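Removed from the display is one protein chain of the complex; every other protein chain stays in position.
Order as written gives the chain letters A, B and C; numbering starts at 1 within each chain.
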Amino acid sequence: MAEENTQEYWRWTESHWKNPDIRWEDAKIVTVGIDVGSVSSQAVVMTDGQLYAYSNMRTGSDSPESARNALNFGLEGTNMPESRIDYCIGTGYGRVNVPMADRSITEIACHARGAHFIYGPEVRTVLDVGGQDCKAIRCDEKGKVVNFLMNDKCAAGTGRGMEVFADLLSVPIIDVGERSFQVKEEPESVSSTCVVYAKTEATGLLRKGWQVNEVLAAYCSAMAHRIITLIERIGIEKEFAITGGLAKNRGVIERLMKEIGLEPMHTDWDTQIAGAVGAALFSYALVQKGKGRKK
Amino acid sequence: MAQYPTEPLKCWPKAKELRNKFYENYKQAHEKGGIRCMGSAWALDAVTMGLGRDVYWITGEPYGASCAFDSPLSADFLTAAENFGFSRDLCSYMRNYWGSIIVGKYAFGGPLPKADFAYTQHICCSHGKWYQNACELEGGDVPLYVIDVGVGACPPFEPEMYKHRVKYVADQMLDSIEWMEKITGRTYNDELFFEACWNDMRLTHTWAKICMLNRAVPAPLDEKSIYSLYVFAALQKSSAAFAEFYEELLEEVEDRVKRGIAAVENEQARVMTDTQPPWGFLKIYRYLETWGLVSIGSLYTFGLEGMWVYDEDRNDLRPRPMPPEKPKSREEACRMLADWHLSKPEYQHFYSPEYKTEMMDAIAKNWRCDAIIMHYNRGCEGLSVGIAENRLGLLERGNKVMTYEGNMGDETEFDLPSTETRFDIFLESLGLKKQEA
Amino acid sequence: MIEKFQEWYENRHEYQEKYKERTGNKIVGYFCTYTPEEIFYAADILPVRILGSHEPQDVTEPHIFGMFCPFCRDVLAQGLKGKYDYLDGITIGQSCLHLRQAFTSWDLHKNPGWSYFLPMPNHVQSKRAVPFLVEEYKLLIKKIEELAGKRISDDDLRQGIDIMNKVRQAMKEIYEFRKEENPPITGTEAMYMTCAQFFTDATEFLPVAKEVNRELASRRLDRDPGKRIMLIGSENDDIEYINMIETLGERESVGCTVVVEEHCTTTRYFWDEVDTDIDDPLRAIAERYVLRTPCPSKDWPQRTRLQRILKLAKDFRVDGAIIIQQKFCDPHEADIPFIRRFLEDNGIPTYFLEFDVTVASGPFAVRTEAFLETLEAEEDLF
Partner (left out) sequence: MIIAGIDCGAKNTKAVVLRDNKIIGKGMILTGFDQITAIRESLHAALKDAGIDAKDVDKISGTGAGMEEIRDADVRVNEVRAMAKAANFFLPSARTVTDVGAEMGRAVKIDENGKVIDFAINEKCAAGAGAFIEAMARALEAKLEEMGPMVLESDKSIPMNAQCAIFAESEVVGLIHARTAKADISKAIHDAMASRIVSMIRRIGVNKDIVMIGGVALNPGFVDSLKRELEIDKVYIPSDPAFGAAVGAALVLAEET
């Protein structure tokens, strides 16, 4: 059981990044997007609509604090005073609890807009696999949401589910994807997608003498199936892009893509920041149109 | 361990042949210049027979069950229905049926033949909606007629079978006849209707007589076989061929009883069940046999397609006697058929669970059951109505009752290992011993 | 005066118990809006609708199998917990199997001495439905007369019709205000009103409704109405949810006002009146219930709800519709895919939500808000 592990395998490494080619001092407009999700928080700083810096960390049990930490972490090493920020939008679960935000917009709108930025304007279907929900979003050429679906009262096929699983198998979450392919042949996917029962099932498989990697493979494909039912319900239109933490999990994504017979779009950006990017871009647009904060 | 002689039913080959022919006929209806009709297994199909001997039926419930037998196919159908926007908790026969239309596949090979019209009845929330949506999914050009039979319980559960209730159902039948003439352009033949009407009553009467024979120890029929036999009443009650088949079956089963032929050679104890089984997992009946258990049937297999009279004073069921003579007028035939069907045991629980509890208790006592195993069927709202009250009522009446959850037509809602564990716990508490094979 | 509705909604039991003491009249609880209230009023019996309490409970598990809707279990729980011990009788007009179980189990375990199942016809599109229902009403009347201890005359029936029609008219007049640019009455308040009508004596409800009507003429609400939303679907008196989405605007950049609903707690229940030009009062009542906006379980072979919903949507100029469904509600589940397609084809965006005894505010807030954002043509963001 998770609680007995000394190491917390589900913990992914927190990160921050700063664009070396940009001097914020030269920027006309500085905008910020802060995404306080149920599991992770990101802050994105943009200078004139360019991605200048971001941070990605775990959400604590207090959202204002998490927002604050994310922003500080994002501004770390930039010497940018917070007063320089022209406009800030909060999004995600804790969006209304972001103290420095001028307004809030839902993660659905922000992820569509963010995906449009980091993947390019061709994107029409965005799959965001977040901590506790899974969204399939259809958007137009401007990154505006046309319609969307979210998973119902069930966390099967969410980032959180994968974390619980990584813990159970004592496999660092970042290795899950890789290791799920280190199997002689693709095993049957676990029948139960319920996080709790998949755990029971996996335990049973291990007791039956399955290899850990085989169990990982089985769970990854079960999760892929689960996510597919959601995107099939909304209908897949090319181009197809994936945001959120799970986008980093080859184990699920490649199985999912194989099943729906599509190539996912590629990006070098951290897919977890899509929401915050969208929020920062909305901020930028508002300031440009003079809708920004009265100074 | 064997203590009784057993042997397979002689009529098996004929049963298989009749069933296959039925589904073939529906496919080839148009080549024969005939008419295709879709509707519920509960529908009053006899009324459509006045259009001619070449009206070929498909009934949604048995068809949905046939889909459920083929799990990959069923999975496709259920997914298609869900992707269209239908909720996963709707009737699983219905979802298989809609899925079959959406995917365009016939469970018996080839594309799904399109019905010329739909003719059904409405007792549960879904019956009318089922074919309303089926017609829409078929392109919106399939005409639909639904007969509402939700008029309340029959005696002894109501003071009387009020005339106006029978009339309401009969009048809808009369209206449907004019409607059918309009949409098919055929002239309606009352003689054929009277004949079909009589076949319906003959068949459902005979089925009840066959079920009566299962009171014998050892039971000549086990429920797994009963499922494959009772289905004819679900396919087409008005079929002369099916009515004759039941009469032959009746003779064979009488003979088995005379000769003490058992369905389960090691019959130690007897149970009855409730509601449709999880069709993809009929092996649970074989599992029960390893405990020396025979399932003698259920209110579902006895009372959905068999016609009975419930005797309150003796707490017993007996086959409802046939009317003295065949109907002579269209009105009389409609009234007769309405009155006959409104006494269907499986209609009564829709008005109060107590009625069903009493009839189930009567079966448990008179068919000498040691226990009752109830399937809490997530797939059928109609037969699960009041089922929890039935359980309480049967316990009160001193029966041993066990329940398990599942779904008749969606295998993702059935868990075989945990169900077998339940059986073990329950049967052990009855003092039975598992017999090592 | 408008607060009165909320007061009645929140203190339904207190009101009803006091009503009995005060008037000495009997009270019959009914489970479905296919119960002809006119006939009960004609007998000086107060018909009150039984709704749930939106509190999680654990008393119905032995009585109703978990695949049936949370509403019917919530309703039964009220009876099993003894909250309605003051009732003199219970009744239901046939509609869905779910709610029927709340009635049959209540009847089995909490029978107040008088109970009646009315086989309201399902084939309401058949010409045979009205004559059949008239005969059923005659049986019902016999039964009610036993309870009331008095005969019910045609004039009594006409009075029953009169009061129910007046109440319906009053509520429809109030709904008129919801067509305004900035409605002086919120969806939350409107829901309090229609539900209060279930719980109170129509003769006491009517004057209050009339007074509110006068107040609304001059009432101005200091709030941005935001998007104009229609709610469609199963039984819904989830005031917590309605209030949550109507106050979104206070916290978020998008907000909305519920301007009309198609629920059996609102328009499906009261929109249609009894035609007083029909001489035979029983026939008139029967026609009203046969021709009223149907529950989907009776809406076949034609799906008549589509046009009725579209008309309401247009009359109240809605920007979008939220389709609300009680978990496991089969009748609505069978209609929803077609209703959504129909509304989308008619330019009305829809979003779907599945309701339980309690709503999960967090997840439901973000879904609703995101839907409102899709309605918002805020080009400044792009």
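Quick notes on this structure:
The working rule: a contact is a pair of C-beta atoms (placed from the backbone, for glycine too) under 8 Å apart; a residue touches a chain by one contact, two chains touch by 3 or more.
Just so you know, these numbers come straight off a predicted model, no measurement behind them.
Counting contacts over the entire complex, the absent chain touches A, B, C. Within the whole complex, the absent chain has one touching residue among C:Glu55, C:Glu176 or C:Asp224, and that is C:Glu55.
If you put the hidden chain back, the residue from B:Gln3, B:Asn20, B:Ser329 or B:Ser429 that touches it is B:Ser429. The omitted chain makes contact with just one of the residues A:Ser15, A:Thr78 or A:Thr203: A:Thr203. Interface residues of chain B with the unshown chain, by the touch rule above, are 395, 401, 405, 415, 418, 421-422, 424-426, 428-429.
Mapped onto chain A, contacts with the missing chain fall at residues 1-4, 38, 60-63, 93-94, 97, 132-133, 153-156, 158, 160-161, 164, 194-197, 199-200, 203, 206-207. Within the complete assembly, residues 54-59, 61-62, 356-358, 360-363 of chain C touch the chain that is not shown.
Methods note: only the chains that are shown with their structure count from here on.
Using the contact threshold fixed earlier, the set of chains in contact with both chain A and chain C is B. Here C is the chain whose Cα centre lies closest to the centre of all protein Cα atoms.
In whole angstrom, the spacing between the mean C-alpha positions of chain A and chain C is 42. Rounded to a whole number, the gap between the C-alpha centres of chain A and chain B is 51 angstrom. Under the contact definition stated at the top, not a single residue of chain A touches 2 or more other chains. Contact with two or more other chains is made by residues 85 of chain B.
Those residues of chain C that touch chain A in the shared complex are 251-253, 349, 354, 356, 360, 362-363, 366-367, 369-370, 373-374, 380-382.
Listing the residues of chain C that touch chain B in their complex gives 61-65, 67-68, 94, 96-98, 100-101, 104-105, 107-108, 117, 119, 121-123, 126-129, 131-132, 135-136, 139, 296-298, 300-301, 303, 325, 327-328, 330-331, 333-338, 340.
Interface of chain A with chain B (complex): residues 191, 229, 232-233.
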